[in-house]
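One chain of protein is taken out of this complex; the other chains stay put.
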Amino acid sequence: MTWLPEWVVLEGLAILGATCGAVGSLALLRRQNLLADTLAHAALPGICLAYLITGEKDLPLLLLGAAVSGTLGVWLILAIVQTSRLKQDAALGIVLSTFFALGLLLLTYLQNFPAGNQAGLNTFIYGQVAYLRGDHVRWMLGVGVIVLFLIALLYKEFKLVCFDPEYAQTLGLRRRLLEFLLAMLLVLTVLISLRSVGVVLTVGLLTAPAAAARQWTNRLSAMIVLAAGIGVVCSWIGALWSQNVPLTPAGPAIVLTASVFMLGSLLLAPRRGVLAEWLRQLAHRRKVRLENLLSDFYRLGEIRHVWDRPWSVADLAAVRGLTPDAVRRTLNDLEDAGLAVESDGGWQLTQQGLDEAARIVRMHRLWELYLSRRLDLAADHTHRDAEAMEHVLTPELVAELEAALEHPETDPQGKPIPRGRPLAENHERN
Amino acid sequence: MTQAASVRGDNEEPTSDQRKAACSGPFPPIEVHDLTVAYQTRPVLWDVDLVVPEARLIAVVGPNGAGKTTLLKSIVGLIPASAGWVKIYGKPYREQRHLVAYVPQRASVDWDFPTSVLDVVLMGTYGRLGWFRRPGRAERSLARRCLERLGIADLARRQISELSGGQQQRVFLARALAQDACIYLMDEPFAGVDATTERAIIQLLRQLRDQGRTVLAVHHDLQTIPEYFDWVVLLNLRLIAAGPVAEVFTPANLQRTYGGQLKILTQAADVLLRREEGRP
Amino acid sequence: MDPELYRMSVVLLTGSLTAAATALVGSFLVLRRMSLIGDAISHAILPGVVLGFLLSTERHPLALFPTAAATGVLTVWLIETLFRSRRLSEDASTAVVFPALFALGVLLISRIRYVDLDLDCVIFGRIEDVDRRPLILLGTDLGPRALWMLGSMFVLDLLLVVGLWKELKIGTFDPALAESLGLRPAWIHYLLMTAVSLTAIAAFEAVGAILVVAFLVVPAATAYLLTDRLWLMVALAVGFGIASVFVGYILASEPILNSQGAAAMAVAAGMLFGVVWLVAPRHGLVATLLRRRRLVKPE
Partner (left out) sequence: MVLSLAGAVIGCGRYVSSKPAPNGAEIVATTGLVADLARRVSGGLVEVEAIMGPGVDPHLYQAKAADRRKLENAKLVLYNGLHLEGTMSEMLQNLPHARAVAEGIAKHQLLYAEGQPDPHVWFDVKLWIQALGAVEAAMCDAFPQHADAFRKNAADYRTELQALDEEIRRALATIPPQRRVLITAHDAFRYFGRAYGIEVIGLQGISTADETGLKEMQRIVERVVRDRIPAIFAETSVPMDGVQAVVERCHARGHEVRIAKAKLYSDALDRPDVPEGSYPGMMRHNVQVIVDELRAER
């Protein structure tokens, strides 16, 4: 099966994707994605120092060094933010660049040692998915399980600290400890992914799956699980890509896959998606268009006191100064909805259409009245607000309005507020 | 100290009398002594002495930057004091944490957080649950009852980003109710809420008071103070005055609190005038 | 001129110009709380750099400018669009966009495999070699390329900052006010971001990415600890940047570290920050801790 990557690669990437997704979710909600960037850079001097002191290039030792310098970095960022006027972003920038530069200095120093380059410290900057080995994966598994276990164990505490840290503190949860633990989870996750995907791509792998998952669910637990899942799936897709297309390193392929997935989620997610919002707006705009024309029919009928005659397109267009084409399009939509029919070269509302038109005008005038009474607005200023509101009022709100206004008969301009079926009234009147 | 401990974890609503007994004792609910708080070097509270009586609705009033939020936060230990101390029923806050519920400003959290209304209310039970334990059926039904008391039981499963300002405030209050505390510290509970919610909130606060609990709320609308509150704390960096509304809420004190802010003064004069005339 | 002295002058002058150019725009980044945008841009322009090399037939070092600058502005635009969609925080938008573009760049490089485009060159930077990389236009050697590029970048940034001082100032402290005054803060913002991108690329090619990121943030942050006045802050930032170049140069010299110049300068900038953070009279660590003990009684 040459199209499938080695099991050890898939296994390593699965751990990586799951851990990054889960921890990334918490980081995303705490807005700490760029902290991950800083941590990934700040790990470098630790890695170099660990090699320098021990002369060993065992993964655990290098990771220990990275953990120490990463923790030091977190601590420094906190210290800078708390004791100076600098904000988080500047503190991140300072620690990131200084630590990374220090790491580069050490790297230059190390290259003078015989076999200095053999440490493969450069791999930590770019990463090498293809070189994942069984012992690496076992380490990653160990760290990943600890991280995921901690998230499961302290889910409730982490959730509260992410949502409302001060409140958590008043409840007696150890906020500082929890925040430190969260930072440590991030450090550990960065560490196990550095070797595989490198400094920059680690940030992408931490952010993109979590950001994608956020669009699909409104529950934190579901988001964490989903982000972990997306992390695994994207890593595997990236690996498949690298496996089947020549000259494609896996790390960037994975991050690019995850980013595309994130973008897709942003656009297509059913409720939060951009497309869904756009469709909702479109539907609303159509509704507004139809309802406006219905109320135009009503007003024309009201002025002439005739409800059952057809109106020409020109008459209808004149009410709001629309183009005849626009009116014709809307008329066709009304016809499709069974609210209007074409007759005698003009257009006439059906019975159902008339009811609907009366309902809309009624809401409009109720709202106008409410505004002018409650907010002391001049009568001529209420129309525009009412124009927007008439399309969004729910029946419950209308009932409440009526009660509040004590079942009024006329609007601020003295026009009657329609109730029931205009045709019937007018037939009587006529 | 027996307050409240007896009712903790109890599924039944305590009766007013039980509650009253639980929330009263030989010591005042909140005692603030010589409290000074500073950000960097700038003091925001200076030498505040305050003893809060039991079972009152208390408004904390003062201009912007007067240290109102800081007072609340330093009572619950969120901001360390530079000098002075705070005692809750005669003991340090650390030991009495379970007796105090804090309601932060609405804007202090991200309302786009992926969680539901019921979840947020359940957070009120986390302190009682302690580490590792998850909220169970008992906590859920408690949270539901708290939502009912605020008239938003139907929103339980709603995502919090879909709430209006008034609904958000009700969720926060429901969360505080779930804590079942003796002291409620509320930071601007009426800010940006609709009239219906305002009525619902004040009704709830009165219920809480009638159950013997003490409510301390930061409040901005001077007009409603005489109607809503029994007690008032006037604050501007220092404590200007504290006591029953009838005694303390005077033009002279307001003048000292707000300095020369003309608009506020005319507003206050209006209120006081109306009160003298016996109008609401 | 003694060749040794010439070389040193060129290196120090290039470094100083880098420091000055980056500090001019970097001060505004720090004040706008966008310190990490420099890091994001310097990573995200990689695909633009690759594309520039692909498009230019003779592989002229200046050929990467237009595409790289366009990618830089694209990065900023993408970050803002994501953020404006209200579905991601600014932080998360940044952390999604730049790794994605960087990944795209790495993939492109892997497909093309130009050894010329060694990633290391880009990250490490070779400030020691600036005197040996001349600008050759129409067959004439015009002297060190980096001096030309960073010199003109410095002039451009200076023109931008001086010319749009008032707009930048208001747009940084109160974008809403700037908008109401008709100062077009969004335009100013993109202009600043374009300047950051161009400066980053110019410095990038000459002295490496790490120095860009360090110099955009660290000297400006150091200056911010010392003053409340904007012009003084910008001036101090330039000063600290140049000081870091000199300290770094000495650090990297043989008797001390015998190491890489650009990294040593970045570390020097960090060290200067550390010192100022400790001892700054008003916003320093020691001053703050001391003052916490004695409060001034309010009037």
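We call the chains A, B and C, going by the order they appear; numbering starts again at 1 in every chain.
One rule holds in what follows: contacts are C-beta pairs under 8 Å (C-beta built on N, C-alpha and C of every residue); 3 or more make two chains touch, one makes a residue touch a chain.
Owing to the predicted nature of the structure, the values given are computational and were not obtained by experimental measurement.
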| item | value |
| --- | --- |
| Partners of the unshown chain among those that are drawn | A, C |
| Per the touch definition above, residue among C:Gly139, C:Gly182, C:Pro255 or C:Pro281 touching the missing chain | C:Pro255 |
| Contacting the left-out chain in the complete assembly, out of A:Trp75, A:Tyr131, A:Phe149 or A:Trp278 | A:Tyr131 |
| Options C:Arg126, C:His189 or C:His283, residue touching the unrepresented chain | C:Arg126 |
| Identified contact with the non-displayed chain, of C:Pro66, C:Pro134 or C:Pro175 | C:Pro134 |
| Contact residue for the chain not shown (choose from A:Gly144, A:Pro249, A:Gly301 or A:Pro412) | A:Pro249 |
| Residue ranges of subunit A at the interface with the undisplayed chain | 2, 5-9, 57, 107-108, 111-120, 122-123, 126-134, 239, 242-251 |
| Subunit C residues touching the omitted chain (full complex) | 2-5, 7-9, 12-13, 16-17, 20, 106, 110, 112-116, 118-121, 124, 126, 128-129, 132-134, 151, 242, 246, 249-250, 252-255, 258-261 |
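As a convention for this text, only the chains that are shown with their structure count from here on.
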| item | value |
| --- | --- |
| Separation of subunit B from subunit C, taking each centre as the mean of its C-alpha atoms, in whole Å | 48 |
| Of all residues in subunit C, the ones touching two or more other chains | 288 |
| Complex contacts: residues of subunit C adjacent to subunit A | 30, 33-36, 38-39, 43, 82, 85, 87-89, 91-92, 94-96, 98-100, 102-104, 106-107, 110-111, 113, 119-120, 123-124, 210-211, 213-214, 216-218, 220-221, 224-225, 257, 259-260, 262-267, 269-271, 273, 277, 280, 283-285, 288-289 |
| Complex contact set, residues of subunit A against subunit B | 29, 153-157, 159-160, 162-164, 166-173, 214, 217-220, 222-223 |
| Touch list for subunit B against partner subunit A, complex | 73, 76-78, 97-98, 100, 102, 104, 108-110, 113-116, 119-120, 123, 126-127, 129, 131-135, 159, 161, 179 |
